[in-house]
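Presented below is the structure to which this report refers.
Below is a slice of the complex: some chains, not all, each in place.
In this document, chain identifiers A, B and C correspond to the written order of the chains, with residue numbering beginning at 1 in each.
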Amino acid sequence: MKHILAFGEVMLRLCPQQFKMIDQTDTLDMSYSGTGLNILSGLARNGVQTHLLSVLPENPVGHAAAANIRRMGVQDHHLIYNGNHIGTYFLEMGFGNRPSQVTYLNRSESAFCTTEISESQMKAALSGIDLVHICGIALSTSKVGRKNALKLAKLTTELGIPLCFDFNYRMSLVKLEERSSLIQDYQEILKEANIVIGGKQDLTLLLEMPFDAAHEPVEKLYQRFVKAYELDYFCGTEKSSQGQTKFVRGFLSDKQEVVYSDDKVVTTYDRIGTGDAFAAGIIQGLIDQWSLQETVDFAATSTQLAHTTYGDSPILTQHFIQEKMKHDDLDVMR
Amino acid sequence: MKHILAFGEVMLRLCPQQFKMIDQTDTLDMSYSGTGLNILSGLARNGVQTHLLSVLPENPVGHAAAANIRRMGVQDHHLIYNGNHIGTYFLEMGFGNRPSQVTYLNRSESAFCTTEISESQMKAALSGIDLVHICGIALSTSKVGRKNALKLAKLTTELGIPLCFDFNYRMSLVKLEERSSLIQDYQEILKEANIVIGGKQDLTLLLEMPFDAAHEPVEKLYQRFVKAYELDYFCGTEKSSQGQTKFVRGFLSDKQEVVYSDDKVVTTYDRIGTGDAFAAGIIQGLIDQWSLQETVDFAATSTQLAHTTYGDSPILTQHFIQEKMKHDDLDVMR
Amino acid sequence: MKHILAFGEVMLRLCPQQFKMIDQTDTLDMSYSGTGLNILSGLARNGVQTHLLSVLPENPVGHAAAANIRRMGVQDHHLIYNGNHIGTYFLEMGFGNRPSQVTYLNRSESAFCTTEISESQMKAALSGIDLVHICGIALSTSKVGRKNALKLAKLTTELGIPLCFDFNYRMSLVKLEERSSLIQDYQEILKEANIVIGGKQDLTLLLEMPFDAAHEPVEKLYQRFVKAYELDYFCGTEKSSQGQTKFVRGFLSDKQEVVYSDDKVVTTYDRIGTGDAFAAGIIQGLIDQWSLQETVDFAATSTQLAHTTYGDSPILTQHFIQEKMKHDDLDVMR
């Protein structure tokens, strides 16, 4: 049985029911999420032993977060409790062609963003681990988070554990003057990484890799990126649409080739966290040593279905996803 | 005013809200359903006197079931109370292209599946009845249920009451070694039936009627079935799709001809019980002596709309369905 | 900062959750709405000072209505409290191709429909106001409401305040014998109006303006109407569909020309009040002195998005609507 450790922030998500806006309701649905947690949640449903390294406030809210983390099947032994704040966001779920709206309360003061994790805490968390996942958003949200991420990446490589890194770069979170130092950090951590999750824009806009879509297929860009950073795998999703129908497909590149899934029709209930379902699917396939094609198909169906489930964190089992792959028009599973 | 008696199991349906999976919630919506009850629920809204013959546990849950049966407009005088268990299933409602998921708790030990109904109880229930409906699923779920169904079918015919039988055959519920005796039971009960609800697969897979789709239109198959079992009517639904749009249409065959409704666009909120809405629509038309075409059109619109309503049991009135038939693009009914 | 006064009834809306019918639930969502209130709600989110002139019952329900009016950002200083009844309707929300169903409890006895508003109350409400909105439905629901509406329209014009009038004519609310006197009232109030919201059918069916769609584009009809009643602006929405996709577009006519928005794809969650979102959008543009084209585009996007939000009253901010206009395929707004 494989053991995976993810490092990332856990946020409190507050969401009105029935697609209402915040000022139309007196009731909120509460859940807890974050890229690392989401990926582990997806993996935990399929027999992977998952562990989260994160920082939570030392109060009933922090302990409620931990309870919800365990509920998803993720081990809580490496959670650190400190301070009194948790990053919080309100989600007003979109419907049809109305976009969802996300509002953050001061994330930068959260326990995760302000607590330095010691080397010994990290080493304890890394003990017995087969793969580490780090979410790139930690590089943008605070200096302490960035320091923790870089230190953990280094330690991971030193211990010979493969590292999976997710760009998760959001321009809007970064001030202009911090951009160049942020790029350096991304490059530093990419050097340690074996598996990278991202997309064309991460390569061209963040890493500023040259690319002329008119003269080069995007697969070439992916392959250049894999080679430049000596990665084992690079993967991500691409969106398209035809009339009112939206599609998503996945790509997975190793050093030799880039494989694609079919285009999957997207029907959306809850838009947040669907990329994390893809990442979880890829990791599942790599752990279980499926072929590249099987892996990217599974991951693409995972992300397709993640659009239809409540919450940021993938919750469908491998069995469910594979049944869907076999019987695409299944109405009821009994 | 016509009186209809249905015989069938009533199950407790437990369903998370907001399209959540069971392990994402602490709250369940409770309702009660079953093919017989569903059909009666549809008919009761249109002035038909409906009666259910079923067995419920002799405890507050059984009495809550009865309360909900009455709420739907179905008479509860022939409900029998015995034992302490009710068949229970969890429904995790699908969304968009995610299928719904149904999980049964041990159905075979329910009061319905373990209680033999006496001849005198049956005769009391049949008194004054103009049509009896039996759901074929009772043949698969337990030996006692099968025995009750067969006995009731015989008594119904003996009393000269027309019998409506619904295949409702689900392979997954039947063990291989029980298949041949089950087919015999189906054949036996079909001999008593006047109206049968089913589909192509019931004829070819269960009854093993020969059929070569390449050389024979399906109407021929339906007509052969009607003749073989000396039925008055055979009816059911057929699904199709075009791009992302799904359709359903109904067929209704008497001894002379097979008539079809138009293809109806399907938009799905709750997928369970939509076939029962079709059956209720057909029975309504036959009772009210509409033409075959009017009957199948009404039934097809009933099943179309049943995809859009909450719960297994049809809940729209004849008035509502007929308004929809007249004004297909109606947005708001005032 | 502009001040707008609307005159209109406030109704109690009671709506089952989860797309259920009334007899399937024990819980109702409560909100308060009405054309005048809806339009003010949309404007209040964008910095307009809004005031409602209406009559509410003098009891906790009336005060709860006022609390909800204030919650939407509308000033309550001109609300009059009298009697003990509020117009009430049940909304059973449709889903997909199932229409919504609206059931009124005796609206005609509401405080609004039975309370005459004095001239001094009207004058107090009109003080400092830059635009008045009157909803035509008040002409149909009761004699007292009609009298109040006509008196207010006159006073508005006397004070030199521009008047915006919304046809909002529903045949089903009017008895045949009252039709001709109702047309007179409409004509009388249209003479006072500067801005009118309506559609082709209001002109041809209610006002009985001649129109031959085969030989005249509808723009000609709009222009004839503007001229006949010496209006500054006439505007409204037009619906169309292509396969399963529905569209809405807006038109806005001044004395010189008729401009149209693009066709907007409609995805529907809650169908009620979407026309009021259009009206609010038009008024916003006119107040802020946008071009006709900018105004109708904004209003059309407002009505498009109003199909996707809960409740009768527009709740999206100008910022949200304009972001949608800029990035039509936006999934998540952060």
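As a working rule, a contact is a pair of C-beta atoms (placed from the backbone, for glycine too) under 8 Å apart; a residue touches a chain by one contact, two chains touch by 3 or more.
Here the structure is a predicted model, which means the values were calculated and not measured.
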* Structure fact -> Same sequence throughout, 3 chains drawn here; counting the entire complex gives 6
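Just so it is clear, only the chains that are shown with their structure count from here on.
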* To do: Indicate the lowest number of steps between chain A and chain C, counting one step per move to a touching chain.
  => 1
* To do: Round to the nearest whole Å and give the separation of the Cα centres of chain A and chain B.
  => 44
* Contacts with 2+ other chains: residues of chain C -> 18, 268
* Structure fact -> Within the complex, chain B is touched by chain C residues 18-21, 23-24, 94-102, 104, 170, 172, 241, 243-244, 268, 271-272
* Structure fact -> Residue positions on chain B within touch of chain C in the complex are 17-18, 29, 31, 71, 245, 265, 267-269, 304-305, 307-311, 315-316, 320, 323-324, 328-334
